[in-house]
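Structure first, commentary second.
A single protein chain has been removed from this complex, and every other one stays in its place.
Labels run A, B and C following the written order; every chain starts at residue 1.
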Amino acid sequence: MLYFNCDYNEGAHPRLMEALMKTNMEQTIGYGEDPYCEAAARVIRDLCKGEPDVHFLVGGTQTNLTVISAALRPYQSVLCAQQGHIHVHETGAIEAVGHKVVPLPSRDGKLTAEQVRQTVRGHREDGAREHTPQPKMVYITMASELGAVYTKSELEAIHAVCRELDLILFLDGARLGYGLCDPACDLDLEALTALCDVFYIGGTKQGALFGEAVVITNQALKTDFRYLIKQKGGLLAKGRLLGIQFFELFRDGLYFELASHANGLAAKLRETFAELGYEMPVESGTNQIFVALPDSLLERLESSYVFDYNHPAGEGYSLVRFCTSWGTKEENVVQLIEDLRRLSGQLTEG
Amino acid sequence: MLYFNCDYNEGAHPRLMEALMKTNMEQTIGYGEDPYCEAAARVIRDLCKGEPDVHFLVGGTQTNLTVISAALRPYQSVLCAQQGHIHVHETGAIEAVGHKVVPLPSRDGKLTAEQVRQTVRGHREDGAREHTPQPKMVYITMASELGAVYTKSELEAIHAVCRELDLILFLDGARLGYGLCDPACDLDLEALTALCDVFYIGGTKQGALFGEAVVITNQALKTDFRYLIKQKGGLLAKGRLLGIQFFELFRDGLYFELASHANGLAAKLRETFAELGYEMPVESGTNQIFVALPDSLLERLESSYVFDYNHPAGEGYSLVRFCTSWGTKEENVVQLIEDLRRLSGQLTEG
Amino acid sequence: MLYFNCDYNEGAHPRLMEALMKTNMEQTIGYGEDPYCEAAARVIRDLCKGEPDVHFLVGGTQTNLTVISAALRPYQSVLCAQQGHIHVHETGAIEAVGHKVVPLPSRDGKLTAEQVRQTVRGHREDGAREHTPQPKMVYITMASELGAVYTKSELEAIHAVCRELDLILFLDGARLGYGLCDPACDLDLEALTALCDVFYIGGTKQGALFGEAVVITNQALKTDFRYLIKQKGGLLAKGRLLGIQFFELFRDGLYFELASHANGLAAKLRETFAELGYEMPVESGTNQIFVALPDSLLERLESSYVFDYNHPAGEGYSLVRFCTSWGTKEENVVQLIEDLRRLSGQLTEG
Partner (left out) sequence: MLYFNCDYNEGAHPRLMEALMKTNMEQTIGYGEDPYCEAAARVIRDLCKGEPDVHFLVGGTQTNLTVISAALRPYQSVLCAQQGHIHVHETGAIEAVGHKVVPLPSRDGKLTAEQVRQTVRGHREDGAREHTPQPKMVYITMASELGAVYTKSELEAIHAVCRELDLILFLDGARLGYGLCDPACDLDLEALTALCDVFYIGGTKQGALFGEAVVITNQALKTDFRYLIKQKGGLLAKGRLLGIQFFELFRDGLYFELASHANGLAAKLRETFAELGYEMPVESGTNQIFVALPDSLLERLESSYVFDYNHPAGEGYSLVRFCTSWGTKEENVVQLIEDLRRLSGQLTEG
């Protein structure tokens, strides 16, 4: 069985495993105050420029709820695209820490500066605004849940509206590497550091066993952030496991190599789907492919491939997701491409 | 200035004020354990039939957050119409006690049994359902935020789907009297008691200084409900103030008389709007009228009348709300009708 | 039966009831934005000096949880005396909005500046401080739960340590009038305004049907406070009921007259207890008397008087509380004194 259903089917990149093995019996103090976390924070800070704080957490939901809980007063809400992970796939984690998530319409999982402005202005001009939650944070994802990326000018526009309206901009980068390595993306860590109040660099889906590196530039958010990590259950006792992995990922660019590897294989798949005439509703150069395939084709693929079902997409068709990852083997993609061609051919003939 | 903007512009019905005056210097124990609360609960229970628990709280948001907090486990969500008061106008009170509010599309503020079934089935059939909040409560309002009422058969259908799928049915009756006294409504307190797990009878908007009487039939919800009232800040020290008022409202039908009074005056206004050709998007026989009026007319009305602005309704028109209440004087409605006719006439001529 | 068990057995002072009657059928806008609330806030601000914000809420628990939720970030805790109302008698309302309540030892319900300093320094000097909640607010009560009052110099010392350590000082004044009118108290509203970040003036226990007037001097706390009142269910629809009552209480000093009345009657009772040789563990000139009485005496009193049982106080004795209030009649106190003398005499003879 070949897995294309998500980007966390394997363990970690071998180099990370080796580093974990090599340091295994060393003794260090815990909770992320060890030299490995320090070194990892330093290499990340060097790429980000400026003086952001860098913290390491274990997973994405944990990171989202910790950051949002740190940033908002109890009556404040967070805006996101209707596909936003915090809105759709975190079991109400944000509401559980007290905040309303306000979904805005989106085709590709991205928000626009104009949507944010209109929503916030609408609230502020409402005479009864105290009767509704106050929008205070903008949550965006990159790559988005549908694989889309922001361009620099789009992100600058969102940044500008956040400054204008005193909003906090939070970028969820669970798939940040795949996003930044999309050929259409003109952003890098330095730009994100300049434009976001807080963002994170996903490790779980991009070569690590687990781990998300939170980069905070907003001074108010920096204060006491470790208290919140601890309270929300995210302060790993053996914190160095995170430091060791992120240091390995960032000391020489491995993180970006792995993302480019996945994006490249996804591009080949995308070409094949296009060539076979299947519709892909969202344009993307990242590792996720959303494509509408005939149900009859999907039935045949199921015996050899695991992919992710989304929703019906018109008569006899379903929208499905194929993911590549840092760990996807080229040979498996080649085989999938062959099978797609062969099975599609049979369907056409049939 | 004449107020038609809401149904809580005045104090309380004179009979309630007299009862408060007469008992003012009596000494009783506090927190709703006095004879007046007991008597009020008894007259309400008599109307409801069965053996529901009856509790008295001060206001609607407080009641909603207390009931929902009592009913749900942390990962469970509440379904409501997109206009639902808990979704739109309570500053995230439900999220602040930890629960996601899931709005469903609605034209008139009502839900259908079918919407509920589809939403809950969709959740239960989702392989990754643990990644999304679990729908467990259905919150409906009567009269709805747009003045609509449920018929008995509609409510029975919702009740049936709640039993089928093990959901809790909660009816917010901040405007219950106006709803029950809508000529089109074939429900009464007895029917509500049979069909809902919990509902409340609004006093604030229907003749009392303040107060909502919560009627609980669900055994699990009955347990320890007073702990929750206290914790959420809703246990009035001089609880008898609530008992005195609700006893007066229900001992001889005053509550329903007052609602019918308001509905009758609203009907006259509605007739006038219809006669003048203005559109009223929601059919209703309750005290709230939503009507699309020309902005030029609204400008002239504003100097003498207070009403509630909602949103633009096409070129040169706005949707506004006029409310009557238990305290609305017939003469004021007559004057408003005259002014509407006169000013509309001028506009037509102009 | 004569009630001395608490200070909220009656309704409201007749002058307040008259004011409510007189204004009953007036129409005003809701949610505390009416002219009566404005007038009440103005008279209170005039007594407070400075430019504090004044808000009106319905009850004490509601006020405590709203203020604390407004003031603290999620990982911050509030210090109080071990008898603190928020610690003992609010069903975990503060924990329910997410904050740990840290009780400190106290004999009389008061805190000292030195206790606060040591506790906060202890936290800050702890290498693992992120693993423990961060003390950020000091909650004090006046009169305290045991009837004690702060002197100006004691409060100045607490204020100073709060400034020094960047803590928020919150005074719960559910019984503020009784406290300020204790002959031993050299504080007034002006001093409280200068020394506290936020405090409230209790109405419920001191002449009103209900109501607590929150006075906020801290700029950060002022921001968006109405959002929090609404979210926590404390924004009374007919907010003017609060404004009307507080205006009446403060426009000419009625509030303080009523408190002095209660304190004076309590002083007479206290004299009697002392004369009969009963121990009163806390010195106080307020309306609450804690006294250790023989169980045999209490049994006889019970047939005519309601008082508040606290806890066993050595062999054959119990600590009980007697309260006077703004509504206590002198004749009832006279009768209680006679009965105490007579019954105590019988016990001695017997």
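The working rule: a contact is a pair of C-beta atoms (placed from the backbone, for glycine too) under 8 Å apart; a residue touches a chain by one contact, two chains touch by 3 or more.
For clarity, every value in this text was computed on a predicted model and none was experimentally measured.
Annotation: of A:230, A:270 or A:321, A:230 touches the absent chain (contact as defined above).
Only one residue in the set B:62, B:204, B:231 or B:344 touches the chain that does not appear here, and it is B:231. Residue C:96 is the one among C:2, C:37, C:54 or C:96 that touches the chain missing from this view.
Between the chain not shown and the residues C:11, C:52, C:74 or C:202, the one that touches is C:74.
Across A:49, A:121 or A:238, the single residue that touches the chain missing here is A:238. Residues 31, 69-70, 73-75, 97-98, 130-131, 133-134, 224, 226-231, 235 of chain B touch the missing chain (whole complex, contact as defined above). Residue-level contact of chain C with the missing chain is found at 74-75, 77, 88-92, 95-96, 98-101, 128, 130-133.
Within the entire complex, the positions of chain A that touch the omitted partner chain are 1-3, 5-6, 8-12, 14, 17, 20-21, 23-30, 58-63, 65-66, 90-93, 96-97, 204-205, 209-210, 227, 230-238, 241, 306, 327.
Note that in this section only the chains that are shown with their structure count from here on.
The innermost chain, defined by the distance from its C-alpha mean to the mean of all protein C-alpha atoms, is B. For the pair chain A and chain B, the distance between mean C-alpha positions equals 42 Å. Multi-chain contact residues of chain B, defined as those touching 2 or more other chains: 90-92, 96.
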